[in-house]
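The complex appears here minus one protein chain, its other protein chains still in place.
Showing chain A:
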Amino acid sequence: MSGAASPTLEVRNLRTHFFTRAGVVKAVDDVSFTVPRGKVLGLVGESGSGKSVTGFSIIGLVDPPGRVVSGEILFQGRDLTRLSEEEMRDLRGNRIAMIFQDPMMTLNPVLRIDTQMIETVLAHARVSREEARQRARDALGMVGIPSPEERLHAYPHQFSGGMRQRVAIAIALLHRPDLIIADEPTTALDVTIQGQILAEVQKLSATTGTALIWITHDLSVVAGLADEIAVMYAGRIVERGPVAEVLDRPLHPYTVGLIGSVPSRNRRGEPLRQIPGMTPSLLNLPPGCAFRARCPRADEACRAEPPMRELLPGREARCFRPHLEAAAETAA
């Protein structure tokens, strides 16, 4: 219905706040990004930076006391924040799917795999049970589960963690969604399984044109998978740009710290660099740049709130003291 040029998802100034007794937690505070068709956005940040809440806001599953306070979530041109619960339900699992972090917890332990898959088909398509079963079996085959017909009869506890995550991915793929939100889906898996799943997801996204938001704290996963990267800190996106450029020449001091703390072959023997201090509490965040207290480059200017601005072509960051000299050096 929308032109090829319009992105699958466009989030504008999203704010999701949690109204707790202790005060308002601004878990997502003025977040904007776009995900074009068939592209992968890596949403990176530490625990508590608001990346998961961003995902749940898009799919409309933020539970009280949390709620989307303002902003627009344009999915194929429709603002999801204005949809009714029933319209939203019809999109979930159908046009927008989500994969969760812990595969041991996402499948209902007391229901068989076929039950959990068929119900997903029937929630959105008027097909016979037999047809639904067929689709479930095909989806299992697609994510590389051997002898899918038999595995349909199994219960979740009869699968390994990696297999369960494949089942969860198969469920997400049942209706060939236009957008998949993957919330750290490989964190709980071991590295070889992680690699296989990443390769398969990438292939699917490329062949079906599905847009993908990959939420993770693991920069190495994003490096191989994403087209764009958005780094979140304390509920805000602090840096955004094409993945190779951001990882090579980070602008925001937080991104620099994040990359510096990843173990690397080039710096063997050196102690790992840490970002000093702790993630600030989102409750009563002080005014100005949230990273100020931990930032080696912070000065008086950072007491004001830095706006998101384009510092290099296609590169945005929320910083008054970005690492532009390094960028200029390498560029020269």
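General remarks:
Just so it is clear, a residue touches a chain if its C-beta (ideal position, glycine included) is under 8 Å from a C-beta of that chain, and two chains touch if they have at least 3 such contacts; residues count from 1.
By definition in this document, contacts and distances are computed from a predicted model.
Name of the non-displayed chain as stated in its UniProt record, restricted to "ABC transporter permease", "3-oxoacyl-[acyl-carrier-protein] synthase 2", "Spore germination protein" or "Alpha-D-ribose 1-methylphosphonate 5-phosphate C-P lyase": "ABC transporter permease".
Across the entire complex, the residue among A:His157, A:Arg176, A:Arg273 or A:Arg309 in touch with the chain not shown is A:His157.
Considering the whole complex, the residue from A:Ser32, A:Asn94 or A:Ser220 that touches the absent chain is A:Asn94. Annotation: of A:Val24, A:Leu83 or A:Ala123, A:Ala123 touches the absent chain (contact as defined above). Listed for chain A, the residues touching the missing chain in the whole complex are 59, 61, 89-94, 97-98, 100-102, 105-112, 119-120, 123-124, 155, 157, 168, 171.
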